[in-house]
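One chain of protein is taken out of this complex; the other chains stay put.
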Amino acid sequence: MNKLAQKYLRPSQIPTKACHGCGIGMIENWLLQAIDELGLKQDDVVFGTGIGCVGRQTFATWGGDNFGATHGRAVAVATGLKLAQPDKKFLIVVGDGDAASIGTSHLIHAARRNLGVTVICEDNMGYESTGGQFSPTTPAGYVTNSSPYGMVEPPFDPCDVVQAAGATFVAETTATQWHQTVKIVKKALQNDGFSFVHVRFPCNENFGAYALGTRDTLKNLEWIYEHTQGRKADGSETDFTWETGIKHDASNSRPEFSRLLRDLGERVRARMAAGDGQGAH
Amino acid sequence: MALFKTEKKAPRGPAGKWDVVVSEEMCKACGFCLHICPTDVFGWRKVTNRLGWFPIYTAHEEHCVGCMLCYQICPDFCIDVAPRAGGMN
Partner (left out) sequence: MPTATLTVRDGLVAPWAEWERRYTTGRRLLEAGTYALTEGAIAAGCRVFAGYPITPATDIAEYMSRRLPQVGGYYMQCEDELAGMHTCAGASLGGLKAMTATSGPGYTLMHDAYGWALTNEIPMVVVDAMRVGPISGITGAPGQGEFYVARYCTHGGNFETIVLSPSSVQEAFWLTIDAFNLAERFRTPVTILTDQVVSDMWEDLFIPADYDGLDFVVPRKSNLMMPFFPVGSAALDVPPNIIGRGTGVCVSAYTHTEEGYDIEEMEAQWAQTFRLVNKIRFHRAELTRYETVGMEDAEVVAVAYGANARTVKTAVLEARRRGLRAGFVRPITLWPFLDELFERDCHYVVCELNYDGQLVREVMRAAPDKRKVHFMGKSAELHTVAEVTTALQGVSGSGRIPELPYIWTEVR
């Protein structure tokens, strides 16, 4: 186990349950680097997950407090936790199903409220723990186990959605951009407000096997790399390219949600103390 | 430009000043480290670990140039690269 994993993770839960060649672990490793560079301790961070590959594989790996919510509701649970524990950093690691499908409403409203949590959407472009069905982020036309003739629905970019909803930090990276991801996650954690980082990573066993036609771990990660760069190894253009990098950075430009509620309470109680009629119930 | 290098180069510059530790019992043999390494540090074990994979091991530590690519790309927290005790001299 590397030194950061020894410092922050829970030895009994490592190795994780992830398949070989799964990118969840490398992203978690980069999260640890960002946390370490910010000088945060285990107790400073509450680690929340959802359901699915990302939920199951990362749940309880964090050495501090963990919660694994029901499918899609990690942000809703974090909303309540943030009210009760406003001084903690909340790192909510969810998958594309959690963030972009079943839990999108919670994501949108947390962004609107500028809730002080950092949501890392680890996107393997499908529902892989249920055997490889398409998700709202599966690229159009790709074959999965529930789109055997190619996915007919257009995908959507969750970054656009949360940015439109008012998130104060939005960024996208992929599993081949380690330095960039560490830098971005650091910035996301420094934002006292809603941060959203979308990270695409390879699934070897399902998305790789059915959409890309191979279980070769190297080819699957190479596919991610090509679509990050927009160029294949032979120099030709890829069918599409992900725009990575910081998409929106308005860090600390709006008051954080739990602070708003605390300030409201303080105003109300000050008015009551001054003998304002608002105090009567 | 491909991510993974098929041809390994001989190390240039200050090589051999790094400790490369692979936790072989945790390795799931994805092969990322072996193929992203610009030199030729890693090799496959011929015996499986407890997880049932043929793990990676540090075959040629003296080739390591300390680029940390293997550390960054390992999905199972297996690899640690650190300057060798005794400094960089």
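Order as written gives the chain letters A and B; numbering starts at 1 within each chain.
Please note the rule applied: a residue touches a chain if its C-beta (ideal position, glycine included) is under 8 Å from a C-beta of that chain, and two chains touch if they have at least 3 such contacts.
Keep in mind that what you see is a predicted model, and the values were worked out from it rather than measured.
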Chains in view touching the one left out: A
Options A:His20, A:His106 or A:Lys187, residue touching the unrepresented chain: A:His106
Specify the residue from the set A:Pro11, A:Gly245 or A:Gly265 that touches the hidden chain. A:Gly265
Chain not shown: contacting residue from A:Asp36, A:Asp65, A:Asp157 or A:Asp249: A:Asp65
Name every residue on subunit A in touch with the hidden partner chain. 10, 12-13, 42-43, 46, 51, 56, 59-60, 63-71, 73, 76-85, 88, 105-106, 108-109, 258, 261, 264-265, 268-269, 272, 279, 281
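By definition in this document, only the chains that are shown with their structure count from here on.
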Quick one: which bits of subunit A touch subunit B in the complex? Just the residue numbers, please. 1-5, 9, 14-16, 18-26, 28-30, 176, 178-179, 204, 217-218, 221-222, 225, 229, 231, 233
Given the complex with subunit A, which residues does subunit B contribute to the contact? 1-4, 23, 26, 28-32, 35, 51, 53, 71-80, 82
